[in-house]
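This is the structure, below, for whatever I ask next.
One chain of protein is taken out of this complex; the other chains stay put.
Our next item is subunit A:
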Amino acid sequence: MTTTIAATADEAVAGVEDGSTVLVGGFGLAGMPFDLIDALIRQGAGELTVVSNNAGNGDVGLAALLKAGRVRKVICSFPRQSDSHVFDELYRAGRVELEVVPQGTLAERMRAAGAGIGAFYSPVGVGTPLARGKETREIDGRAHVLEYPIKGDVALVSAHRADTAGNLVYRKTARNFGPVMATAATTVVAQVTEIVPVGEIDPETVVTPGIYVDRLVRAEARRLTVQGAR
């Protein structure tokens, strides 16, 4: 379906159902879709499974969604950080489930979902607790573990600029998980700092083609950095 442009972030996240799996872009706060998450909090969907690299920073973005009590489970690579106090408290109180996935495996499992791959064998994690209970196979003399795709009902990503056809370009390391998540969910919502007419983005520079993007909304960049990072 062609991309629709929403007037507000609330309109962009309309219809997210309780129990959905939501892919949330960003690495720390770089590429975090703040406005879409705030709108999702107002929208009210709960019992969510959130897939993201981290489990929230400070009290904004994903941390705010957690704090609002809407998240049942987090699938991520790196929950514990200098400013992950919201998640830490919920986890220690037993109020949120955690699945830790190696970062590259997390990305590849979503890539597989978007690319129609049934499952894949990876050497990452073999012999560690994260491979426990998973099928393994020796390929070319090396042990591999079977990993299944992660598909989202919804993906919330942040990009730099879009055209009205939904083609996206990103900015620096804020790109991170955005392009992969945009392929891996039934409904993909992107917030961008600028929406330009078609023809104004050089087709050679498009990172996420509009075919992947269902809804677009314009939102200001918040320019936040992780506190206490070192």
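Here, a contact is a pair of C-beta atoms (placed from the backbone, for glycine too) under 8 Å apart; a residue touches a chain by one contact, two chains touch by 3 or more; residues count from 1.
Operating definition for what follows: contacts and distances are computed from a predicted model.
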Legend entry - Per UniProt record, name of the chain withheld from view ["ABC transporter substrate-binding protein", "Heme lyase CcmF/NrfE family subunit", "NitT/TauT family transport system permease protein" or "3-oxoacid CoA-transferase subunit B"]: "3-oxoacid CoA-transferase subunit B"
Inset, instruction - Would you indicate which residue among A:Leu36, A:Val180 or A:Val213 is in contact with the undisplayed chain? - result: A:Val180
Legend entry - Contacting the left-out chain in the complete assembly, out of A:Gly15, A:Gly44, A:Gly69 or A:Gly104: A:Gly104
Legend entry - Touch criterion as defined above, residue of A:Gly56, A:Gly125, A:Gly152 or A:Gly210 at the omitted chain: A:Gly125
Inset, instruction - In the full complex, which bits of subunit A touch the chain not displayed? Write them out. - result: 27-31, 53, 57, 77-81, 87-88, 91-92, 98, 100-108, 110-111, 122-130, 160, 170-180, 207, 221-226, 229-230
